[in-house]
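Following this message is one structure expressed as structure tokens.
A single protein chain has been omitted; all remaining protein chains appear in their positions.
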Amino acid sequence: MKKIIALVLVLVMSVLAASAMAETVKIGVFEPASGDNGAGGKQEVIGIEYAHSLTPTVEVDGTTYDVELVIVDNQSATDKAVSAAQELVDAGVSIVLGSYGSGVSMAGGEVFADAEIPAIGCSCTNPGVTSLCDYYWRVCYLDPFQGTVMANFARDEFGAKSAYVLSQLGDDYTTGLATYFSKAFEEMGGTVVSEQFTEGTSDYTAYLTNAINSGADIIFCPTSTTVAALLIDQAASMNVTLPMLAGDTWESSVILDAAKGTGLTICVSTFFDEKDESSPQASEFVQGFKAWLNANPDKKTNNGGNDIVAAVSALGYDAYMVAIEAIKAAGSIESTAIAEALPSVAITGVTGSISFNEIGDANKDMAYIKKANTETGAFDFVKTQTVAELAQ
Amino acid sequence: MKPYKKIIASFALLALMFLALYFLEQHFGKRSMLITVLKKGAIYALIAVSMNLLNGFTGLFSLGQAGFMLVGAYTYAVLTIPMARRAAVYQYYDGGIIPFTAPAIVGILAAGLLAALIAALIGLPVLRLKSDYLAIATLGFAEIIRAIIQWDTLGPITNGSNLLKTYPTFKSVIPVFAACALCIGVIVLLIHSTYGRAFKAIRDDEIAAEAMGINLFHHKQMAFVISSFFAGIGGALLAMYQGSLQANAFKSSMTYEILLIVVIGGMGSISGSVIASFLFIACSEWWLRFLDTEMYIGTFKVPLLRSGFRMVVFSAVIMVVVLFFRKGIMGEKEIWDLRRPRRRAGKEAGR
Partner (left out) sequence: MFDKILPYLLSGISVGGQYALIAVGYTMVYGILRLINFAHGDIFTAAGFFMVYMVTVLPIQIAIPLVVALTVLLGFTVERVAYKPLRSAPRMSVMISAIGVSYLLQNLMWYVTGGLAKQYPTIPWISQSVTIGTATTKVVTLITPVLTVLLVIALVAIIQNTKIGMAMRAVSKDFETAQLMGIKIDSVISTTFIIGSLLAAVGSVLYFSNYASVTPTAGAMPGLKAFVAAVFGGIGSIPGAVIGAFIIGICENIIKALGYTTFSDAFTFALLIVILLFKPTGLFGEKTSEKV
């Protein structure tokens, strides 16, 4: 009897879900809103939402479709990401944007590939996101590049000969970036001591002591922002003077808040700089985005309570614009048609020009390096680094 | 009913179930939420039944299920990743050191066998412990297994703590149901055998069972190994369902979830565990989803609804079941016993 009731319930629910269809195209937003990467995921989402507010419709074959964003929370965890991805598939999205964090993107990618829905990664930098999934593209650079950039920066800026590298077990972003940094640093003749901590660790004093005792010149710790806050706080109370270097996740107001007034040296590599005025698209975006944030208090809260433009917001914006172009190019809102059209899409985005190589990665070759100003609580621009410069 | 009639009836029911599944899949599509829930529900049903075999039928309070699922899932994934994809998956370990790719079915069997082997080794010391000491020792072993799999030095085999993917998965719901139904069928037969009766005797009174000539350790070890074998297979199926795999997800909270399913279904009821699994998965993945999204009736914003509320309601319901419906959905009964209450009642009274 119970089985029969359950079955009837199932049928009723699915019929309800199948109704409600209109002239809309759904774009899935696959981002963490909670968990270790929640803060960063929210910043990426507001970039996408801002783009959506500017381009809320798309014209396909003479019909104007309203774009509807379907936002799900993948909770920064690979197992939860699978459920979240299935929710998007079930909602009938044509294309997916996200995610912040490589592990969740790799986990979700399998679901999207199975459903033949294309996905555009905004700030997931691990090579495995696209190389292991035929339906994933991305608009940012990759970890082998980012790791090399930071290794070069460590040598050039701080004259570092040895590095202490700290990463999180079971997090593909941090282990990936840490590995590529170590590789590049060792190829330049440096020595590396690397250690890993487990998820949920609160006490980093032993790791910091290990860093000091290992005689390292710098600490490279590309962790999530949640860990970063703890790490910075403990480094400050232990009076650690070694420079701390990290990747794109650390370009966040969480880091600025934690580092304010500590006197630590913190440098990060990232995708975008709001003060870079060389590109008209970027300047226009920065102006418009700041105004939009200030007009929408809840969005501003999601940005960490200020109107500093994070690189991930810019990437979210670009990813949305690429998706719109792809829908236009496909001339259809069918996900398979969009997937076919995506590889040849090219736009000039706010983070530079975007076109894809055969693996699905954007041909991007420039990283921005910034330093946390512990007095003003903002990031100071240090330099840009390109692939061509590294080759020399 | 006569025995042969019973067998025919069960086979007819099974055939009917698969026919229904086939039509549901054709009608709603392989990627619909209904089919997704059915897939995951079936896998959880197998895992819950394997846990029930230990906790409900043998009275061994083990909390190591996630560890054995982890072993199974990793065994399957490591063995079946195609050679062409290994370089990309094992990107930090030069493609890993496993020089071959096994077919999926071999992978699944190996998953069960390795989980069983590890259970046999762990069982030797821990099964001498009693009740809550056993629970925490198995919980501890599950955590140790997780740490070992995440160990960097084993990276060429396990890919360290990083994600595994691109191994073969299933697209349709039919093979999942077939695999789970087969495994659960085997467990049902086992429970109805003399071994099953010995397990129940141990649960009801260890000392009396021993006095009756049941070799305590031998039977406990057997229940533990068989349960872990099926947990390993369940882990492999779960890995296939998810499409990607990471040791990090197999924490003790996963064991707790399965334990709660067993309790909701009724300790010592196979059909209870199966029903509870489907309900649990459907509620957590599907029916309660609306609690997570903000809703407006006209201009009135329904209070409390936002991300995370689903899990609060869900865990509150579980607490109510644990506190007020302690026997769960089925108690110790089975769904096929419900049709003859009088005979059953007589038996109960005779105990």
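Of note:
Labels A and B are assigned to the chains in the order they are written; within every chain, residues are numbered from 1.
Quick note on the criterion: contacts are C-beta pairs under 8 Å (C-beta built on N, C-alpha and C of every residue); 3 or more make two chains touch, one makes a residue touch a chain.
What you are looking at is a predicted structure, and each value in this text was computed from that prediction instead of being measured.
The chain that is not drawn here is touched, among residues A:Gln234, A:Ser283, A:Asn296 or A:Asn373, by A:Gln234.
Among the residues B:Phe170, B:Tyr241, B:Phe309 or B:Trp336, only B:Phe309 touches the chain that is left out of the figure. One of A:Thr24, A:Asn152, A:Thr191 or A:Asn210 touches the chain omitted from the figure, and that residue is A:Asn210.
In the complete complex, the hidden chain is touched by one of B:Trp151, B:Phe170, B:Tyr195 or B:Trp336, namely B:Trp151. Interface residues of chain B with the unshown chain, by the touch rule above, are 55, 61, 125-126, 128-133, 135-137, 139-141, 143-144, 146-148, 150-152, 207, 252-253, 256-257, 259-260, 263, 306-309, 311-312, 314-316, 318-319, 322-323, 326.
Where chain A meets the omitted chain, the residues involved are 33-36, 38-39, 73, 75, 169, 195-198, 200-203, 205-207, 209-210, 213, 226, 229-230, 233-234, 236-239, 257.
Going forward, only the chains that are shown with their structure count from here on.
Looking at the complex, you find that chain B touches chain A at residues 28, 31-34, 36, 85, 88-89, 91-92, 147, 150, 152, 160-163, 165-166, 169, 171, 242-244, 246-249, 275, 278-279, 282, 285-287, 289, 307-308, 329. Residue ranges on chain A touching chain B, taken from their complex, read 2-3, 6, 9-10, 13-14, 17, 33-34, 73, 77-79, 82-83, 86-87, 89-90, 103, 106-107, 109-111, 114-115, 127-128, 131-132, 169-172, 175-176, 179, 196, 198-199.
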